[in-house]
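Take this structure first; my questions come after.
With one protein chain held back, the other chains of the complex are shown just where they sit.
Naming follows writing order (A and B), and every chain is counted from residue 1.
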Amino acid sequence: MTFWVTQALNGISFGMLLFLLAAGLSLIYGLMRMLNLAHGSYYILGGYVGLAAVRVTGSFVLAAVAATATVTLVGIVMERFFLRRFPEQELPQALLTFGFLLIFADLSLWLWGGTPQTLPKPEIFERSIRIGAIVFPTYRLFVIAIGLVVGLGLWWLQEGTRLGAMIRAGVDDAEMARATGVNVGLLSTAVFAFGAFLAGLGGIIGGPFVGVYPGADFEILEMALVVVIIGGLGSLKGAFVGGLVVGLLDNFGKALFPELALFTVFAPMAVILALRPTGLFGAR
Amino acid sequence: MKALVAGGAVALVLLVALPAVLSSYQLSLLTKMLIFGIFAMSLDLLLGYAGLPSLGHAAYFGVAAYTVGLLALRVANNFWIDFPAGLLMAAGMSALFGLFALRTRGSYFLMITLALGQVLWGIAFGWRSLTGGDDGLPSVPRPRLPLPWSLTDGVPFYYFVLFFFALAVGALAVIASSPFGRALVGIRESERRMEVLGYDVWRYKYVAFILAGLFAGLAGTLFVYFNGFVSPSYLNIVFSASALLMVILGGAGTLLGPALGAAVIVGLENFISGYMERWVLVLGVIYVLVTLFAPSGLVGLARQRMRSSGS
Partner (left out) sequence: MTALEVHALSHSFGGLTALADVSLAVAPGERLAIIGPNGAGKTTLFNIVTGIFRPSAGRVRLFGRDVTRLPTHHRAQLGLARTFQISTLFPRLTVLESVLLAVQGLDPARFVLYRRRAAYGRLLERAESLLAEWGLADRAHQVTRQLSYGEQRQVELILALAGAPKVLLLDEPTAGLSPAETASVAEMIRRFSRDTTILLIEHDMDVALDLVDRVTVLFQGRVLAEGSKDEVRRDPKVAAIYFGTDDA
């Protein structure tokens, strides 16, 4: 019992982290048909910058601000000066963003070294809550709460605001959106920046339990891609459900079948792919 | 066309003559260029001709390399079994993955080929008892063939690879100019139109996918003999992406262009790694520069140059 509850909690909190990353990836794809392979870099950049900021300021909140601001800025520069030149051309986008993935990976290795590091948790989340025989680390609960808050916020943004209507218009038909006077250029930058922000936030949030290390960028990217493949590119609901599914599969897979760890994530993905090539909630 | 054939003949004569003047180290670098050239050309069949941007092409290279490595180490170092088995596994794996990947297009195709490739990487990485995990398979022996020369020596092995390189160029050139290859180009330009003209588009793409896997497998097989070692890094996304880069850098849809792209990347890696540790950083910058400034590749640039000076 304890095992199952603890693993489920770990799986859900990892799933929420994946949701933060997949939501950005998916939103960016949905609006701009742009596949950003450097999305995993935003995670480690968020983590490393956060770590450096914590060491200087000692404050988790300030570190979060510094990390997300840096990553958002990186996202804006990439979108404005590079990706914008290749609208709806998946191959140049893939090559370009993969180049950035390598650049950030090597720069991080250069600046911060190869040792895996973890961010210190904020002090108030150092404790655990005990219910019966089961121990809940409060930090995991905090991560789940963040995921839910971001999820609800995004849902409200998409369904309940003018900005959301613009984004949905862009998702459905960029031409149409342009014709109705939506500034698609500015909107693209904003959405890209927001996606980068979420990934940077992921780096800060994930830093204390997943950690930052060389290769985390690739691992997180792959996991986030599996999430959007399962959930469907461009779908917020898909990113949320997919994040939970992959988070749980990954945790139970690692715990129950350590040799087949990745397989427990990829095999269900292949099955879903065979049944629904555009994912559970993707547009046909 | 005539210029191309003449150029190819000159290149072949050069490649045959080069061992006479190269050091053994340079020769081994050239051998690696030829092997990666086959790999890049195999992807060109998919990307340059059929217009299918696979981001998981390392899967077939790696699966062939592991198959040959495992058979040679654990069963028997018998070229006549190990070599065909490597090719067969690569073709079989692409036949399987193609069923999934070809249900999608564009960015989905990129993502799914990437994810499928990572499945194999995950297995190679996790299944330590079979694959040695992160440590890979060391000391894979060179094949023993009934030849007067031993393939453990650099020069005979170079000719062994050159033989397969020439074979691959010839076979791929015929495929590319065959009715099948021309149809792939039509599919790249407009799938819908090709269907209406009577082409079973899916079947063309599927066969192209399997052929590309087969030739990638040839490269993987040669590579494990050459290198004597294979690790999960020859299955992962970085290697798959580098194949894409080689194709684009050389010029997609030009067949020999991608082989040239492979030679440039292998050469640069070797040269730059000799001076500094930051090859990955440089490689990342090359991706960005190629995308921005040479989207039609070296062959495309050369053609532009010829056109502007010719007219």
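The rule is simple: contacts are C-beta pairs under 8 Å (C-beta built on N, C-alpha and C of every residue); 3 or more make two chains touch, one makes a residue touch a chain.
Just so it is clear, the model here is predicted, and its values are computed rather than measured.
For the chain that does not appear, the touching partners among the shown chains are B. Considering B:Asp134, B:Asp153, B:Glu195 or B:Glu277, the position touching the chain not shown turns out to be B:Glu195 (whole complex).
Only one residue in the set B:Ala64, B:Ile175 or B:Met246 touches the chain that does not appear here, and it is B:Ile175.
Check B:Gly106, B:Gly186 or B:Pro295 against the missing chain and you find that the one touching it is B:Gly186.
Think of the hidden chain as still there; on subunit B it touches residues 174-175, 177-183, 185-186, 189-190, 192-201, 203-204, 207.
Basically, only the chains that are shown with their structure count from here on.
Rounded to whole angstrom, the centroid-to-centroid distance between subunit A and subunit B, based on C-alpha atoms, equals 32 Å.
Within the complex formed with subunit B, the residues of subunit A that make contact are 29, 33, 35, 82, 85-86, 90-92, 94-96, 98-107, 109-110, 218, 222, 225-226, 228-229, 233, 258-263, 266-267, 269-270, 273-274, 277-278.
Remark: subunit B residues 47, 53, 55, 99-100, 103-104, 106-108, 110-112, 114-116, 118-119, 121-123, 125-129, 236-238, 241, 244-245, 248, 278, 280-281, 283-288, 290-292, 295 touch subunit A in the complex.
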